[in-house]
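Right, I'll just put the structure down here and ask away after.
All protein chains but one are shown in place.
To keep things simple, chains are lettered A, B and C as they appear, and every chain counts its residues starting from 1.
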Amino acid sequence: MGFPPVSHLVLATGCSLVLIGFYGMLTHRNILRIIIGFSLIDTGIHMILVATGYITGGTAPIIDEALSLDAAATRSVDPIPSALVVTAIVIGLSVTAIMLAYAIRLYETKQTLSLDAFTESKW
Amino acid sequence: MLDLLILLICTGILASGVLAVCLKDLMAAMISAGLTSLFAAVSYVLLAAPDVAMAEAAIGSGLATFIFLYAIRRTSGGVSTMETGEE
Amino acid sequence: MIRRGFIILALVLFGLVFARLIGAYQEQSVLRPLAEHYVTQGPRELGAANVITGILITYRGFDTLGEVAVLFMVAAGLGLLLRRDGDGPSVSANTPLRPASELVVTGTEVLLPLIFVFGAYVIMHGHLSAGGGFQGGAIVASAVLLLLVTQPLTRLRLDLLSITESFAGVLFVCIGLLGLILAGGFLDSRFLPQGQLGAFFSAGAIPIISILLGIKVGAELSVIIDRFRR
Partner (left out) sequence: MADVIMRVAAVLIFSGLFAGLIRLVLGRTLIDRIAAIDMLTVMSISLITLYAHLSGRFTYLDVALVYGVLSFLGVLATARYFENGL
């Protein structure tokens, strides 16, 4: 098999997604589009974190008929990045919600979402 | 087999990510960003992390997209006076 | 034009950093020592078949408490940010909402209880299969969202939701203090009998904490969604 390992593929995709989101944040002038770029970066970082927890040929760390307690040490993947990412996803939603609320407030004051209209708050 | 599945899903993630940045229509860009999260959730299942996949599918792809939908509604969609292009 | 050059430069630099990171990364073939301890000792100590839920609720329970506090602050802050002003211009308020068609309303009435049941299943089965408080709470909030989408004139009882989530939060901290008194430390779930690994009534206090977490997260996410409506 000429394929790179599975976690390298996901790692590379996550890094590319971070770059894509960064590009979107830098080039666009619309606040909602900047928030979209931010959420893309969020997803990319989650992918990187999950990929670092993968063990070659691993399966989910849930003990049931398919995975006995003794086999878990050798066959299951790393549970710590998974637990961290579950919390990170919820925090990502909170941050997105706050940013969107600020975007709505800005729209109500200026009737536009372009960054060029908000010159007085630049520093 | 797992390699091929991951490769296809990664292609989908990259394609929808590029679409989310490049599309002119704000609504389509937002839906593409939601699709990115959806494919990312599939890749988490393939990486054996079903808890994360469930959270990402329900929160990152579901609720975040709908909050975006409401926000676009309240800012009346694509505003005509707004420059969406680059510079 | 010079701006575009800077953007490309920044992207290329970040790309180089990422490429070096990926090139130096080796896929692991054995678990790290801490992870091995969690995977081998976690089910024996806690009785939770799902190691991730065990980590989230007991080993890293304090993080979860802080995260729930962040969600609570976000819900409160959104109430402040998006409050409806008396004479708010509210661009879209002048166009009346179109009611959903009968097919959609009937389909929602059939589907809504099923989604709630599925959310309850995910919350209460969190220590046995994939899921837990956060995921189940998000599913319950999706069901609330479905209700709001098909019947946009529904008014959520925000005061009731606030009281519910406050009670859940207080009970969460109380159970944490019980763990401090009766077992090893704050949010230690071992003060209830551990039970058989894989049975529904097992894993000490983890299912109870999970249910409280699910109620709290579901109520908070519902409040967050409701704030975004016009």
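In the analysis below, a residue touches a chain if its C-beta (ideal position, glycine included) is under 8 Å from a C-beta of that chain, and two chains touch if they have at least 3 such contacts.
Just so it is clear, the model here is predicted, and its values are computed rather than measured.
Participant: Which visible chains touch the chain that is not shown?
Facilitator: A, B, C
Participant: So which of C:124, C:139 or C:219 would be touching the chain we can't see?
Facilitator: Touches the omitted chain: C:139.
Participant: Out of C:130, C:161, C:197 or C:212, point to the residue that touches the absent chain in the complete complex.
Facilitator: Final answer for the missing-chain contact: C:130.
Participant: Which positions on subunit B touch the chain that was left off?
Facilitator: 1, 4-5, 8-9, 11-12, 15-16, 19, 25, 27-28, 31-32, 34-35, 38-39, 41-42, 45-46, 48, 50, 53-54, 57-58, 61-62, 65-66, 69-70, 73
Participant: Kindly note down the residues of subunit C that lie in touch with the hidden chain.
Facilitator: 95, 97-100, 104, 111, 115, 118, 122, 129-131, 135, 139, 142, 145-146, 149-150, 152
Participant: When the complex is taken as a whole, what residues of subunit A touch the one chain not shown?
Facilitator: Given the touch definition above, subunit A has residues 59-60, 62, 64, 66-67 touching the missing chain.
FYI, only the chains that are shown with their structure count from here on.
Participant: Which whole number of Å gives the spacing of the CA centres of subunit B and subunit C?
Facilitator: It comes to 19 Å between the two C-alpha centres.
Participant: What is the distance in Å between the mean C-alpha positions of subunit A and subunit B?
Facilitator: That pair's centroid distance is 10 Å.
Participant: Which residues belonging to subunit A are in contact with no fewer than two other chains?
Facilitator: Answer for subunit A, listing residues that touch two or more other chains: 6-7, 12, 23, 27, 54, 60, 62, 76, 82-83, 86, 89-90, 93, 97, 100, 104.
Participant: Please output the residue numbers of subunit B that touch at least 2 other chains, ranges allowed.
Facilitator: Correct list: 49-51, 55, 59, 63, 67, 71, 74-75, 86-87.
Participant: Subunit C touches which residues of subunit A in the complex?
Facilitator: For this pair, the touching residues of subunit A are 5-8, 11-12, 15, 18-19, 22-23, 26-27, 52, 54-56, 60-64, 69, 72-74, 76, 78-80, 82-83, 86-87, 89-91, 93-94, 97-98, 100-102, 104-105, 108.
Participant: In the complex formed with subunit A, which residues of subunit B make contact?
Facilitator: 2-3, 6-7, 10, 13-14, 17-18, 20-21, 26, 29-30, 33, 36-37, 40, 43-44, 46-52, 55-56, 59-60, 63-64, 67-68, 71-72, 74-75, 79, 81-84, 86-87
Participant: Within the complex, which stretch of subunit C touches subunit B?
Facilitator: Going by the criterion above, the answer is residues 3-4, 50, 52-53, 91-92, 122, 130-132, 134-135, 138-139, 141-142, 145, 221, 224-225, 228-230.
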